[in-house]
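The structure under discussion is supplied below as structure tokens; questions concerning it will follow.
All protein chains but one are shown at their positions in the complex.
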Amino acid sequence: MKNLLVDKNSGDNIQVKVRDVIIGAQEKTIISGPCSVESLDTMMKIGRELKALGVHILRGGAFKPRTSPYDFQGLKDDGLRILSTVGKEMNLPIVTEVMDARDIEDVLKYADMLQIGSRNMYNYTLLKEVGKTKAPILLKRGLSATISEWLYAAEYIMAAGNENVVLCERGIRTFESYTRNTLDLNSVAVAKQKYRIPVIVDPSHGTGLRELVSTMSVASIAAGADGLMIESHISPDNSVSDARQTVSMETLGRIMDTVRKLETVL
Amino acid sequence: MKNLLVDKNSGDNIQVKVRDVIIGAQEKTIISGPCSVESLDTMMKIGRELKALGVHILRGGAFKPRTSPYDFQGLKDDGLRILSTVGKEMNLPIVTEVMDARDIEDVLKYADMLQIGSRNMYNYTLLKEVGKTKAPILLKRGLSATISEWLYAAEYIMAAGNENVVLCERGIRTFESYTRNTLDLNSVAVAKQKYRIPVIVDPSHGTGLRELVSTMSVASIAAGADGLMIESHISPDNSVSDARQTVSMETLGRIMDTVRKLETVL
Amino acid sequence: MKNLLVDKNSGDNIQVKVRDVIIGAQEKTIISGPCSVESLDTMMKIGRELKALGVHILRGGAFKPRTSPYDFQGLKDDGLRILSTVGKEMNLPIVTEVMDARDIEDVLKYADMLQIGSRNMYNYTLLKEVGKTKAPILLKRGLSATISEWLYAAEYIMAAGNENVVLCERGIRTFESYTRNTLDLNSVAVAKQKYRIPVIVDPSHGTGLRELVSTMSVASIAAGADGLMIESHISPDNSVSDARQTVSMETLGRIMDTVRKLETVL
Partner (left out) sequence: MKNLLVDKNSGDNIQVKVRDVIIGAQEKTIISGPCSVESLDTMMKIGRELKALGVHILRGGAFKPRTSPYDFQGLKDDGLRILSTVGKEMNLPIVTEVMDARDIEDVLKYADMLQIGSRNMYNYTLLKEVGKTKAPILLKRGLSATISEWLYAAEYIMAAGNENVVLCERGIRTFESYTRNTLDLNSVAVAKQKYRIPVIVDPSHGTGLRELVSTMSVASIAAGADGLMIESHISPDNSVSDARQTVSMETLGRIMDTVRKLETVL
């Protein structure tokens, strides 16, 4: 891995601008929202709470990659419209997943940042296509991608012309079954020390257990992460998907308080 | 996992027809050819040898998913034309990988069977799109896909209307580093015993070491596989990609002899 | 890994003699019996059936390594006496696990071959001590031991003076949860091709599912294994431990028939 665009020596540390939010700057970026967009009403309530807490970017899944073709696949275009409405109302930038290269243009009408999900980290077609836009990209690590494959995935996007890439560590697949995934904070330390790209951590998928999210959020920031993406809901137990790993607004608030205290020490 | 199209009780065992070749019938199907299509001349020589050995389907990569964006990405359309020319000359059906939903129609002008590679097993967009065709699909297992995720990926294709799906076990990612992957023949036994879908094995990727391909081919057939996909070349050491796991025509011939002997016993 | 006693070039292929049974010779060795020794009566019935089927070595656990200290830990000395009684009555050699270096002398009063279990593969104290005896050793692969660590474990025994070592592949720990372990037949091909040590396969632990044992037994022999170790019981569902992976005498008989047919082909 020599002479890559992602290398420290190929330029300054990358900062990615999502509307007014800068990822990779001193302040840690908090991205939050429900796993799936469910309805305008619920989303508006969630957005209002997140805005009040000082969350920087609103997330929500409109297109959902699901293991079974018979599971809920997301509200799709309706979900995008809901996200966009709430984002405008609350003056919050929006990040949402795109799964199909043919949808990029449409999704960008509503969203400010595109997420490439874990299952699509090796989808080089999709990586090249988002590389042709100038949109900020949130690139999740593949389920069992090595650190070096993940950095090469970022390189696919950057080599296509788009340097606005943020990595997202979300846990890897191991033999351990107590937690949904094994959150690999070594990867954050490696990426931050040796490469010039911002890294955020998703402790929701990284643990799969809401009671661990708070602790692992703090550990992620301590490992050098530039921010967090946390699944939250006004009524976590009633989330349409990923309920077991979704935190309440109260928990999210406490996490943000601790992160802010930590920022002053590190 | 109840009431899936892939379940034994949802219909007869599936047999997939690729021109005159039937995968899932009594005779084991041998698919072979180089990792990448390199030139018309080399491909024609390879095709002639494979035809003489009795290989059933010719494989060759035209679109290559590579970890680095700077590695050789395949001859693309030129590769497809070469494959098609050789296939016609030798009267051999062609299987080749498709990576982009927008390429399906074009690739089907040249190929008889579409391969979904390991990196795209979770690319549900692509699965749904090949599900809209009637083309035979060779669905490789993802690098770290569970057996159940792999069966659900097949279900995505079948639920979209295309039952012509063949699974391909190609080794999974584990801690072991002596071999490139850990060939999981348990998965073949499970799929054959409990589901109605044909399964072939790729011992080339499943070991990464050409000296193990012969032994693991025999083991795969013994585990119940309906066929094999083996990377071969007239000059293995000069293969543009995957040289370390590519066998010679002589080795391939010996493998096919042993497989035939085994068929009479099992 | 150069100049090891286990290397091909350091001597002839090793054959390990367990009373009259030679492991590593042309005939495949079948080791069978229940997971745990339960009672003299049951063990005698099992021994009689196994003898009639032509099984070569009788296995049974007297000292059982269990994840929980509160689970059944085996009949210990009583178990050894039962095993020995049945072995003498049926004229069958006995293999059983030893977990404590201080027990070796005692266990060898009853058993003909010592098993080092997966959990003790890295227990170098125990390896060195069994290396000081001349007893045949069955060395199971650790839960997540690499092939090279496993060969080095054999080397610990051999370097201490005992060359009578047989490797036993029993599946490795991976992300896959459908099967109890992932049976790694690549490891058998590697060990047989590159080292001079016999290898047998345990498809019972390698799958964890009795309905897969038959198929994976055949695949193991096809991969070059010198024999099989299969958990069997006269009443599998009533086994005190590992019932889910224990086969009946009828199944064992069919497996042995197929193995014999396979021997003539390969």
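Labels A, B and C are assigned to the chains in the order they are written; within every chain, residues are numbered from 1.
The rule is simple: contacts are C-beta pairs under 8 Å (C-beta built on N, C-alpha and C of every residue); 3 or more make two chains touch, one makes a residue touch a chain.
Bear in mind the structure is a predicted one, so any value in this text is a computation, not a measurement.
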| remark: Given A:E211, A:D237 or A:E250, the correct residue touching the omitted chain is A:E211
| Where the complex has a chain not shown, which of C:L40, C:L53, C:L143 or C:L266 is the residue touching it? | C:L143
| field | On subunit A, residues whose C-beta touches the chain left out of the figure | value | 144, 146-148, 172, 174-179, 182-187, 189-190, 192-193, 206-207, 211-212, 215-216, 218-224, 258, 261-262, 264-266
| said: Under the stated touch rule, tell me which residues of subunit B contact the chain that is not displayed. | reply: 144, 173-175, 177
| task | Kindly note down the residues of subunit C that lie in touch with the hidden chain. | result | 65-70, 99-102, 119-120, 122-126, 128, 143-144, 148-149, 152, 155-156, 159-160, 173
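Going forward, only the chains that are shown with their structure count from here on.
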| request: Tell me whether subunit B and subunit C, two copies of the same sequence, contact each other through the same residue numbers or different ones, using over half shared as the line for same. | output: same
| task | Quick one: report the Å distance separating subunit A from subunit C, using the average Cα coordinate of each chain. | result | 48
| request: Could you put a whole-Å number on the gap between the CA centroids of subunit B and subunit C? | output: 35
| If you look at subunit B, which of its residues touch at least two other chains? | 144, 148
